[in-house]
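Yeah, one chain of the complex is gone here, protein chain that is, but the others are all in their spots.
Chains: A and B, in written order; residue numbering restarts at 1 for each.
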Amino acid sequence: MNRNGFGGISRRQMLKAGAALGAGAVAGGLPSLAARADTPELTMWWWGEQELPGLQAFVDESVKAYTAATVKPMLQDTAVVISQFQTAAAAGEAPDIQYLWNGIYHMESVWLGYVKPLNGLVKDEVITSSNPTLLSRYGGNIYRLGWYPLPMVWIYNKDLYDKAGLDADNPPKTWDELLAAAEKLKSAGISPIGGGIQDGYWGEWFAGHGFAQNVDSAGEIVDLFTGEKDFREPRYHAHWVKLEELKKAGFLNPEISSTELYPGIDLIVAGKVATGLSIGSRLPADSKATGGRIGVMPMPVYGPGKMAGKPILDTQGIGISAGSKNPEAAAAFLEYLNSPERLKAFYDKTGWLPANVNFDLSVVEDASVRDMWQRWGLSENIPYLGNLVPGQFYEQALLPAAQQVVEGKITGEQAGELAYNVAKEWREFNPDIVENYKTWAVDLAG
Amino acid sequence: MTAIPQPAPRRPRPDLALKHAILVLATVVALAPSAFMIVTSLKSDAEYTLDKVGLPDSLVLDHYRSVIFESDFFGWMGNSIILAAGAVALSTVVSCLGAYAIARMQFAGRGLLFSLSTSLMAIPPVVMIVPLFVLYTQLKLISTYQGAILIYAGLITPFSVYLLTSFFRTLPKEIFESARIDGASDLLILLKIVIPLSLPALLTLVVVNALYVWNDLLIAIIFLQDDSKRTLMAGISVFQGRYGDQIPLTMAGMVFASAPMVILYLAFQKHYIQGLMAGSIK
Partner (left out) sequence: MTQGSRLTPYLYVAPLVALLLFVFGYPLVRIFEFSFKMVRGIDGPWIGLRNYDLVLSQSLFWESVQHNLLLLLAVPFMVIWSLLIAVVLYERLKGWKLYRVVLFLPYILAIPIIAVIMKKMFQFNGPVNEVLRWIGLDFLALDWIGSSDVALWTVMLLIIWRESALGIILFLARLLALDESLIESAKLEGANWWQRLWHIIVPQMKTVIEFYVVVSVITILSAVFAYVYVIGGGRGGPGTSTMVVELYIFNALIRTSLPGIASAVSVMLFLVSLLLIVPLFAMRRRANEEEMG
């Protein structure tokens, strides 16, 4: 499970609902009355047990063991993570510590003035090692600590690669190699590439990977929305053209259009489709189910951009609200969560890695998981550009475009046209947010 | 309606065979989804993958166990019951009072109130959601039972008023007059005479309105965002996404979710059919 997977209402929908709640209300500057009590009291609203069972045990244990402050945790429902925080912030009743998804999902709270910059509050070393990714940066400040990572990966079934006479330990690195492999898989009677796109999210992931191929910085993607850059330019819709290529060559699994995201990944694990998109946090389970026969790779390279072919790392994070009466104590607790002992406890309780690079990887038993983290977390990586997309574009272009390309209804070029039009509509519908995006683009270009 | 069926002629009737064939075809079409749902819910995942249509080799009850013990179905049903009961109760009380006044009392604006209220039946609920969502956000009524009950009660009330007013008008005048001579107050007449006489209409009303609340998805999704307040219909849309790859499990969930209404239907066919016919505008 990841942020997209949970139910009818995804976090993005709720982000938008939440923005509705928060925006417009006066973000009253609360007098900062530092609590004078001996042990400060902190409230912490968090999420994640839903996608990472065991996280609750970790939080409970951490809170119990922590002596410098009394922390009261509350596990939030998926649907209200953003709206509940923004409403509370608008009403001046935000928690001290808040769980924050990456990119635009927390940037709106930043723009509304609900979240405190962490630089100067939390030790720089902790901020950096926690892997918050570039997308937590705005106006020169950083607003989140990384908590646990979501490597965005392409996966492939090694047994099927073997069966088709491919080298399962050397998956395709370039797009041409991918096409050659797909050809071989196809002639061996195997569905080469795919998954499920009926609920749309597969299209987000595909574009999230594809965006990186032809750009040199994350800011360039933001420019596509502010109008500085143009989706009709071939390099900016090349990923949809590539998708069209896969479709036309008959490389996509025939049931992709009527299958949903997770059942689609299960097809790869079950040996029915050879290659597809997934997230790293699924790997421990999928690797176990196949006896270590699921391999991971970055999207095969077709573009000349600086970000092409680099591993993509998204990170779930945590921050401090602007209304916190005791931000120093909150910062100290976050530093505690990033201590080596707590990082180990995180793994023990959840079976998944914390985002911090100081985590001692040797405790992880599954070699494929270790290997993935070495490449996605500890080597040079890039942020997940799917987190830069405005909601309206997400709904009206990102998901529908991919669905229609996959079923052969439109070409990649037409998808670019659609994207251009929707981006333009977004600017017309949301003149006030465009300004924030422009500032953000400058930050991300750095 | 008391017509006696014609004695069937003895000679072969090709048209009779055709008519039977039509009914059988219609029955197959009407039952196919339910049959698929029940049969599939009893298969193992592996068997479903191999055979999506046939009968199960052996009955697998694991999916039902999962639905009952590992999902939130009971919680969702509980929420739906609370909302349906609350909204129907509120709407019935408000409508009985209002309809009684409209049917039996003289006051300025009576006709206008009745026709306005009646026309509201044709207004799509989706038209009302934006201001209510904004208002509920300000009043902190999002994800509260009372907030949702208020909206549901409002949405079903125009129909209740319409039905009850029409029914109250058919009650003979003499009853009211003799009661009044005996010195009974309006409230007493309503409680002791009108309502007991209107029980069939009220039962029909309860059936239609409860079904409306029970089956709604739109209001449930928007106004009950909290996991613990989720209704059965909203829960189902989550459930099918979460276990999308396990179709037999999903179908066991659907059997479970549809059982209450199907059982009630089979037990109270007459009220269902009358009620839904009367409420067909909803």
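By our rule, a residue touches a chain if its C-beta (ideal position, glycine included) is under 8 Å from a C-beta of that chain, and two chains touch if they have at least 3 such contacts.
Everything numeric in this text was worked out from a predicted model, so none of it was measured.
Considering B:Val67, B:Leu202, B:Leu224 or B:Met251, the position touching the chain not shown turns out to be B:Met251 (whole complex). Of the listed positions B:Leu55, B:Ile68 or B:Ile123, the one in contact with the omitted chain in the full complex is B:Ile123.
From the options A:Glu61, A:Asp159, A:Glu328 or A:Glu395, the residue with contact to the chain not on display is A:Glu395. Note on the undisplayed chain: of the listed residues B:Thr27, B:Ser178 or B:Ser228, the one touching it is B:Thr27.
Annotation for chain A: contacts to the undisplayed chain at residues 8, 12-13, 16-17, 19-25, 197-200, 254-260, 391-392, 395-396, 399-401, 403-404, 407, 409-410, 421, 425, 428-430, 432.
Along chain B, the points of touch with the absent chain fall at residues 1, 3, 5-6, 15-16, 19-20, 22-23, 26-27, 29-31, 33-34, 36-37, 40, 52-53, 90-91, 93-95, 97-98, 100-102, 105-107, 110, 113, 116-120, 122-124, 126-135, 137-138, 150-151, 153-155, 157-158, 161, 186, 214-218, 221-222, 233, 236-237, 240-241, 247, 250-251, 254, 257-258, 261-262, 265-266, 269, 272-273, 276-277, 280-281.
Note that in this section only the chains that are shown with their structure count from here on.
One inter-chain figure worth recording: chain A and chain B are separated by 41 Å, centre to centre, where each centre is the mean of the chain's CA atoms. The residues of chain A lying in touch with chain B in their complex are 5-9, 14, 17, 20-21, 77-80, 83, 87, 199, 260, 262-263, 266.
The touching residues of chain B, when paired with chain A in their complex, are 133-134, 137, 143, 221, 225-228, 234, 237-238, 241-242, 244-245.
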